[in-house]
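Missing here is one protein chain; the remaining ones are kept as they sit in the complex.
Letters A and B mark the chains as written, and numbering starts fresh at 1 in each.
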Amino acid sequence: MKKKLMSAVLAMSLVGSLLAGCGSSASTDSAANTDTATTTEKAEEAAPAETTAAEAAEEATDAEPVTLKWAIWDKETTAYWDALAEAYQAANPNVTIEMVDLGSTDYMTVLATELSGDGSDFDVVTIKDVPGYATLVQKNAILPLDDYIAADGVDLDMYAGATDQVTVDGSLYELPFRNDFWVLFYNKDLFDAAGVAYPTNDMTFDEYDALARELTDTTFGSQVYGSHYHTWRSTVQLLAVLDGQHSVLDGEYEFMKPYYEMVLNQEADGVCRKYTDLKTEGLHYSAAFSGGDVAMMNMGSWFISTMMTNLQSGEYDSSLCGNWGIVKYPHADGVEAGSTLGTITGLSVTTACDTPDAAWEFVKWVSGENGAAVMAKTGNFPAVMNSEVQDLIAGLEGFPTDAESKEALNVSNLYLELPYDANCAEINSVLDTYHGSIMSGEMSIDDGIAAMNTEVQAIINK
Amino acid sequence: MADQASAVTKKKGLSRQTKRDLVAYSFIAPNFIGFAVFTLIPIVFAFALAFLNWDGSNPITFAGFDNFKQLFSDTFFKAALKNTIIYCVGTVPLTMIASLALAIVLNQKVIGRGVFRTLSFFPYVASLVAVTAVWKMLFHPSKGPINNILYTYFKVPLEELPQWFSGGLVLLSMVLFSVWKYMGYYMVIYLAGLQGISSELYEAASLDGAGTWAKFRYITWPQLQSTTFFVVVMLTINCFKVYDIAIMLAGGGSGELTTSATVLVYYIYQKAFMEWKLGYSSAVAMVLFVLVFVVTMIQFRGQKKYAE
Partner (left out) sequence: MKSAKNHAIAQKTIVYIILIIIALLMLIPFLWMFSAAIKSDREVFQMQPFVFIPENAKWNNYLDIWTKIPFAKFVGNTVFLTIVVTCLQLLTSSFAAYSFAKLEFKHRNGLFFAYIATIAMPWQVYMVPQFIMMRKFGLNDKLLAIICLQAFSAFGVFMMKQFYEGIPNELCEAARVDGMSEYKIYGSIMLPLSKPALSTLTIFTFVNTWNDYLGPLIYLKTETKKTIQLGLKMFISQYSSDYGLIMAGSVLSLIPVLIVFLILQRYFVEGVASTGLKG
């Protein structure tokens, strides 16, 4: 009897563990099945719907109320989430947009966790970076949008090639609604004080380096740093891909050497803050630039709206950084000015979504012209970029008034920080790691680059 | 008849014993159910996962020993393993010596003993995020007071000031930090051990004219052997588990750890939650388990030896 009881307990716990084990595999199987099922269904549905896409949209508006759960980050500090949701709800009264703030720190990790297996209730998710996008595509967590794009006749040309760099085996899983590009921010007061001419929209890296050195003042107590590089690898490594000849997915990284040399030499001469200091402090780039002792800083265009908002609210001291401007990124010799890096932020429909058609309508609206107008009004750069949007942003209160700054918004070539690749999450972490090793002096530039080559090639050849 | 009788007694005996068992199980049940569901089952699952490939969404495939084979050629795994072991080798003896010395001093009759005990326990109860933030200020490579003192009073040239949180020094910083943070905890365990030593032993030794060192060498140290074993094993297990100290002291721009600071648990976390290679990450976890298991076995052996 006792034995029986014990064996019953044991059996129960065993069954329990088996259930837990099988349960997860079984349900993932079924999840995967339903995924493929819904996709094919959708393909079938979408094809005949082609002619009546507009009508379908009309119908959807009259149809029963839909609630879309949308994953975002930093709701409090970012103006456009609410603006987009409100504008869309005003245009589509039957739709309720419910935003869930997952925080920006580990957004893509958190999102991938949320969307793993089944049980997720998100309908639309914001895609913050390409490695995270690759993860979600590989996990079958987001839907391919090709059929919708074809059915509704969305013209991908308006994204100026950005979507090509995130196409996976011919399919597109996200539509960008925001497209940030990197520019050079500078503090005019520091240039005036040093009696040096402002940077221009057409500078080579050598000219940029000389300018940074000219502005630098290493006197203790009144330091001025000619340049500033945030701790991300993008701020250094990606200066090297602007010539259009190289990509960070190559597996051969010798081309980065001159740029590491430039930055490390600047660091040694006190032109910029030390990487190890920045890492220890965790100094945020906005704090560095708004502190008023950094003359030039390369950063994404998202920082434009941050500057405008925080100067207006008084969060930043305008006597320190109120007189600022932007110019285009410096360029390598013999390359046209205006080549820069881009970071797209996109929207995807989840495979777990019960109302994918309604979700798609929202994605299409936000990433299209309507969403672009809302984005521009909040001082952010929509993925659909045209001269009207540029005028709108350049005309906002707080935007630098000089002509150069406005001209800096004209981008000639845009390279994504990281194009899509099946292994891009892994490659990204290798590049991050060795960037840290090189910048903190743990490895020489040559050793670091050699290590990147070995490790990335091992990933590619796997 | 005989069968019946035996059945009756059996039934009676059973019911009494069963009742006792049921009472006992009712005591255990609330904890055991939670423990079984949230600890035992995941452990079984973890062993299985190491031999599978899974990304948390797509169907599971069988990997056999592939995950383990891959470990041998993985630079980052090897770096993590090496760093974790170096960190253990540095932290375990230092913490042990520091906490033993502290316990011996605080076991004497000194004024304010309670205050000193409480103070040395502060770092252990303080939150890691808060105290690492302070350490990073104190050891800041160019502004921190430690380097400031090295520069001003020891005339260390500016370029040669130690970079406490990168390169070769980062493990040293982690070791120093751990000793500081955890010595109070192990001191309490040593104090408990010291209080178990009979004072007669010391009195007898005093009569024989033994000095302080002799007393330590021939009474305290041998009497504390089992405590020391416990301390060393707990320390080793906890050192193998190090993660948050590394990430908070040495995490880079994207929170990454370079090959000079990466540790096993960070690698498990990265593989599992950043790259979704759950099988591979479990294989790394198995290495961690084997390390801890070996240390525990050594302890059991050692304890048996001392018990004899």
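Points to keep in mind about this one:
What we mean here is this: a contact is a pair of C-beta atoms (placed from the backbone, for glycine too) under 8 Å apart; a residue touches a chain by one contact, two chains touch by 3 or more.
From a predicted model like this one, the values you see are computed outputs, not experimental measurements.
Across B:93, B:145, B:168 or B:222, the residue that sits in touch with the chain not pictured is B:145. Contacts to the hidden chain, counted on chain B, fall at residues 20-21, 23-25, 27-28, 30-32, 34-43, 45-46, 49, 56, 101-102, 105-106, 108, 110, 116-131, 133-135, 137-138, 140, 143-145, 148-149, 152, 180, 184, 188-193, 195-196, 212, 226-227, 229-231, 237, 240-241, 243-244, 248, 264-265, 268-269, 272-273, 278, 281-282, 285-286, 288-289, 292-293, 296, 303. Residues of chain A in touch with the missing chain: 2-3, 6, 20, 23-24, 27, 100-103, 105-106, 110, 113-114, 116-117, 119, 281-284, 287-288, 291.
As a convention for this text, only the chains that are shown with their structure count from here on.
Chain A and chain B have Cα centroids separated by 39 Å. Only residues 1-2, 5, 13, 16-17, 20-21, 25, 28-29, 31-32, 109, 112-113, 115-117, 135, 138-141, 230-233, 274, 276-281, 425-426, 429, 432-437, 440-442, 451, 454-455, 458 of chain A touch chain B when the two sit together in their complex. Contact residues on chain B toward chain A in their complex (touch as defined above): 14, 17-18, 21, 25, 36-37, 40-41, 44-45, 48, 55-60, 73, 75-76, 136, 139-143, 163-168, 251-254, 256-260, 262, 270, 273-276.
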